[in-house]
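Omission of a single protein chain aside, the complex is shown with its protein chains in their original locations.
Chain nomenclature is as follows: A and B, assigned in order of appearance, with residue numbering initiated at 1 for each chain independently.
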Amino acid sequence: MKAPPFLQGRITYENQITPDFAAEVAAIPGGEGIFECLQCGTCSGVCSVAPYMDYTPRRLINMVRAGFKDEVLHSRTVWLCTGCYACAVNCPAGIHITDVMYALKRLAIRNGAHPRRYPIPVLVSEFINNVRQTGRSNEAKLVVRVALRTNPLRLLKAAPLGLKMLRSGRMHVRGTRIEDPQRLNRMLESVSEARK
Amino acid sequence: MKYTYYPGCSMEGTGRNYGESLVAVFKALGHDLEPLADFNCCGFIAYMSIDQAQALALAARNLSLAEQRGVAELVTPCTACQVVLNRVDDFRVRYPQLMDSVLSTMRESGLDYRGTVKIKHPLEVLFDDVGVDSMKERAKGKLSGFRVACYYGCLYNRPHTISEEHFFPTKMEEMFSGLGMEVVDYHLKTKCCGGSLTNTVEAVGLDSVFKLLQGAKRLGVDAIATTCPLCQFNLEAYQGRISAMFDEDVRVPVMYFSEVLGLEFGIPEKELGLQRLFAPPSLARA
Partner (left out) sequence: MERNGHPKIGVYVCHCGVNIADKVNVPDVVEFASSLPYVAIAREYQFMCSDPGQEIIEQDLRDGLVDRVVVAACSPLMHEGTFRHATEEGGANPFLYQHANIREHVSWVTADGELATDKAKSLVAAAVRRVALAEPLERKQVPIDDHALVVGGGIAGIEAALVLANAGRKVYLVEREPSIGGHMAMFDKTFPTLDCAACILTPKMVQVGQHPNIEVLAYSEVEDVSGYVGNFEVRVRRKARYINEDLCNGCGLCIEKCPWKNIPSEFDQGLGNRPVVYMPFPQAVPRLPVIDREHCVYFQNGKCGACKKFCPRDAIDFEQEDKIVELKVGAVVIATGFKPFDASRIPLYGYGRFPNVITSVEFERMANAAGPTGGKIVMKDGSVPKRVGIAHCVGSRNQNYNSYCSTVCCMYSLKFAHLVHERTGAEVYNFYIDMRTAGKGYEDFYHRLMAEGTHFVRGRVAEITDVPQVPEEDGHLVIQAEDTLIGVVRRIPVDMVILSIAMEPQADATEVRRKFGMSCSGDGFFLEKHPKLAPTATLTDGIFIAGACQGPKDIPASVAQGQGAAAQALSLIDSGSMELEPNTAFLTEELCSGCRTCVGLCPYNALAFDEERKVVALNEALCKGCGVCVAACPSGALQQHLYTDEQILEEIRGVLAYG
C-alpha cells in the first residue's frame, strides 16, 4: 500500500517497515543484546569511521529495532565498519555491536542489498573465492581482482606502488595453497549443512 | 625454546619483513620460531561477512592443527588473525550451541578441537614469557634515545585482552623504554588505521591514516613501531599521496616493533628485512 502522495516521505507507516527484523537480528549469535540499547551514542562517538557513515552505529541499531530493514541493509554503514571493536568494548549495555555489524553484512549480501560494484562486498566475495580455491588468500591477486571488478583505472594509479612492492620482495605473485583445499571446502560445506 | 607461530597470509607478501625480523629476534633471544605447517587463511574480516559458521570453522581448523601437534601457545603476529582465532574460544563460551554444531561437524572431518590452544601476540610473548630483563642482556644500546611512537592498531587488545587496557596498552612502551629508547605519549595508539578501506573506500582509509601519521609527526618521532602487517603497510605506503591530499607533510618512518628490537640487538638490517621498508628510519645514530 503506497502512502498518500501528499504525505510521501514525511511519515513512515507501519506497513513500510519490517517489524520482525529486530527479532531476526537478535536471534543471530552476537545480536542478542540489541533490545537493551540505551541509545547513548558511545559507539558512534568512539567509532573511527562513524563520521563517514550515512547512519551512525547507534542510529543503525535503533533502525534495526524499529524494523527499518531496507534502509539498514542498503546503508553504507554496515560496509564501512572495519571491525575494530572500539564500540563493543565500550558499550555500557554490553552489546556485541561488531558482531551485529557482521550479521548485517551477511544479511545485506543475502538480500543483494548493495550496489554491484561497491568495493567492500566485492572484496569480500573475491576473498572468499580465493580462500575456497586455495585455502589461502593472496593479497596481490585480491587487489587486482577487486580493482578489475570495481574500477579498473585504479590499477593504473596503483601501478607505481605495485612496482615498489615487487621490487622490495613484498608481492607474492605465485600464490600458495594448502595441501588439500578440496577437503577444506567439503568441511565448510558440511558445517553449513549441519546448521540447516 | 621452540615456539610455533601462525604466519597468516600476509607473511609471504606485505608482511615479509615482519616475519623475517620476528624469526631473527626470537633467535637472538635463544628461541626458535617455526610456522604452523599447512595452515589456512584465518578468514580475516571477509569470511565472517559471508557466513558465520563457516568463518568459525575456517579459523578453528588452524587451532585444531595446532592442538594436534601439541602446541599450547600459538604465536600470532597479525592482530587481525589473532582476533579471528581468539573468536573461536570466545564463541565457545558465549554461543555453545553454535560452536557445538561447528566443532562436531569438524570432528567428522578429522579436525577435533578441544579448546586448549592459547593465542598470543609475539609482543606479549616477548614481554611476558621472555621478559624485558632478558632482552636488556642482548641490548647493544644502538637505539638509545630513539624516539618511537608505539602504534598497536585496533585489534591488538580488542576485544580480547590478557592484561592490557583496551585503548591504552603499554607493553611496547615498557619494553622499548626498558631498552633505553625514548617512547612518546602517542594517544592514537589503538585508533583504527582503516584496515582494507585504503583499498576499497580510499577517501575514508586515507583520512584515517592521515590522522595517525599527523599525530605521530607532531610529536616528532624517529619512527612509528607497529604490531600488524596491514597497519604497517597502510601507514607507510601512501605517505606521499596523503601529504599532498591534506597539504601537510606527514612523512614518518614506519617499521615493525620486531625490527626496532632487532636493530637494538645489533642484528644486521638485511636479516630484519629493513630494505623492504618504504619509509625506513634514518639510523644516523647507529
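In the analysis below, a residue touches a chain if its C-beta (ideal position, glycine included) is under 8 Å from a C-beta of that chain, and two chains touch if they have at least 3 such contacts.
Since the model is a prediction, treat every value here as computed from it, not as a measurement.
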item: Which displayed chains the unshown chain touches; value: A, B
item: Which residue of A:Ile28, A:Val46, A:Leu123 or A:Leu142 touches the chain not shown here; value: A:Val46
item: Contacting the left-out chain in the complete assembly, out of B:Pro122, B:Gly215, B:Pro229 or B:Gly262; value: B:Gly215
item: On chain B, residues whose C-beta touches the chain left out of the figure; value: 165, 167-168, 187-188, 211, 215
item: Touching residues on chain A - with respect to the absent chain; value: 38-47, 50-51, 55-56, 58-59, 90-94
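As a working rule, only the chains that are shown with their structure count from here on.
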item: Distance from chain B to chain A - Cα centre to Cα centre, in angstrom; value: 23
item: Chain B residues within the chain A interface of the complex; value: 9-10, 12-17, 38-41, 43-54, 57-58, 61, 83, 91, 94-95, 98, 101-102, 104-106, 108-109, 111, 154-155, 158-159, 166-167, 190-192, 194-197, 199-201, 203-204, 207-208, 237, 275-278
item: Chain A residues touching chain B - in the complex, by the definition given at the top; value: 28-30, 48-49, 52, 79-80, 82-86, 88-90, 98, 102-103, 105-106, 109, 119-125, 127-128, 130-131, 135-140, 143, 146, 150, 161, 164-165, 168-172, 176, 178-179, 183-184, 186-188, 190-195
